[in-house]
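Take a look at the structure set out below.
Note that one protein chain of the assembly has been removed; the remaining protein chains are unaltered in position.
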């Protein structure tokens, strides 16, 4: 199969040996080669599946999911990725467990991992918590593996934390790569990562942070746009600035949506909560001050309401490089004006035109997750891909 | 294996090519040959499993279930069918998802389907809703497949809607076929599909509707019996009348349970709610008028209570063709008088005598669901059955 060989050849040019038996927390903790290896394996696995060739590398084994927030697409993406590789998903539903009985993270992490090859965690609600929790889990299972308690160390896949949303940003980046015909074509392209109005408040910061932290490394001209007061985490802004400087790209912040959209090759307008407010919210939650949380929520909704003009309509799209044809992105679900809400992030005309593209963007996520697992579990991924091809087992018996 | 060949030979005489890559909504949307193909493949799959031969046609892939009402037997039947064919069940628990956040059916359907081969839906609570919702789902994934978003189109299995309950009625019909020694022996046999008293109200109409809509096509003498005011959906009555006319059978409605039972070869007594009341209930629900729903519920319970004499006891059974030996059917669980309630659908003496038969009736459901999937997924089902036999992989390694 010619297509597959192309991906294997690409992998041969990359250095990603440190991904083996490693974990995936934040994209900016990975080298450029490692990031490109994820894209390449994702496309290779998709190619095999489309050719009806089984990509099961596990005959048995569990993929554990821990969702500390509701989820549809990430839940199904993780389940799909595990299933594609031969792992059975077992959800740790904390309400059905004894975790409330004073058990430590270390203990729970070990107890669920005796036959786990992967742990996927979504924990994005409180600043300073989610990523930290994932590290606690990884430290626990690493120690348990080292001490002979676990036969294998499950690999962690960050399914969204307070800092980054790597499976989303990588799926998004892969979509841009596909749309622009190769990672090398991203250089110099302008992307507007913009805040947009939503009638709900408190949407995670991990999406804009993930985007500016990732796309700046491809030499893109990344513009972060938001009303004053909707700043993202300062540490991630520094990552974006450093990436841009090192990769010949640009990173700027503006408070003018139109300026951001002007001549943009890609627009990514999406609501998020101000980082400062989320820090306050985390403190209030820590103190159990639920009245304070309610009050904060009302203030934020009122503040949001003053920015209902941050909506993407055809007029806004016309400011971009290719007008109505410019690539419009969103992690979904979007707040569609006149459909799911009175005022929202985007008008139905813009959304409807982009629908197929948005759904294709989302379709990358299962493959990105599977690629992360594959690279953490296979010592020689190129050989494994070749072996899967040679084994030639049909996914669907025909 | 002689048995399997018999089923393959039968399939060779039937035309069911339109089932490939198609969906299963209502039995009366399928041809007689298609219905018989379902029975035949169900029995073929059972034969293979009983011979300890694996029937996995999928090496990986997901079977999505969406249950909008509590369920035990249908949930386990769907899980069993998927497992039998090699698909892993992933339940879309709408409470754990972000569907409430204004997401459209089209979007959710696509987002969960990237690696889904089947979607099973139970949505039977509101008149005019469930079947419509299933069509929305199918239209969405069909479009997404056509537009290149989905690599495969998952097939829909209607696990019960407001109109029909095809996996139930086909499992029931297959039981009758087994009991009477062949589909050709159903001609002229009388079945009493009768209302019976239950202390609860609002039981789905899809069971009686499914039965009269299906069994009339085998040339049976189908009698629908219920107290005045417990009419079923008029459209389905018309289907039953048309079927009877076309197939040399009979379809009559009576308000006298004894008349229905007289000389019946099969009795199927079961509670349901009046269609008219369910329409009112749907309207009240749409308006959010929960006081109105409570009031309606009380009225219906009071109305039900005037019909406590609609119970199957030995006296009633003695009116039938074979007396106490006549085939008594129920989709389970039944309201058993003196066991689960004071007054109910059936006395313990009748139920206990029929128990094994009732459980065998239920045992068909996983195979019926698996057959629906098999026929939608295999281009050449006869060849696939032969290939499974030749592959000869043990289900349980011995």
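Brief remarks follow.
As written, the chains take the letters A and B, and residue 1 is the first residue of each chain.
What we mean here is this: a contact is a pair of C-beta atoms (placed from the backbone, for glycine too) under 8 Å apart; a residue touches a chain by one contact, two chains touch by 3 or more.
The structure presented is a predicted model; accordingly, all values stated were derived computationally and were not measured.
Among B:296, B:346, B:362 or B:389, the one in contact with the hidden chain is B:362. Across A:244, A:296 or A:384, the residue that sits in touch with the chain not pictured is A:384.
Interface residues of chain B with the unshown chain, by the touch rule above, are 49-50, 54-56, 67, 70-73, 75-77, 79-80, 83-84, 86, 88-89, 200, 332-333, 335-336, 339-341, 356, 359-360, 362-363, 366, 393-398. Annotation for chain A: contacts to the undisplayed chain at residues 56-62, 88, 90, 92, 95-99, 101-104, 107-108, 110-112, 114-115, 117, 144, 147-151, 377-379, 384, 387-388.
Please note the rule applied: only the chains that are shown with their structure count from here on.
Rounded to a whole number, the gap between the C-alpha centres of chain A and chain B is 41 angstrom.
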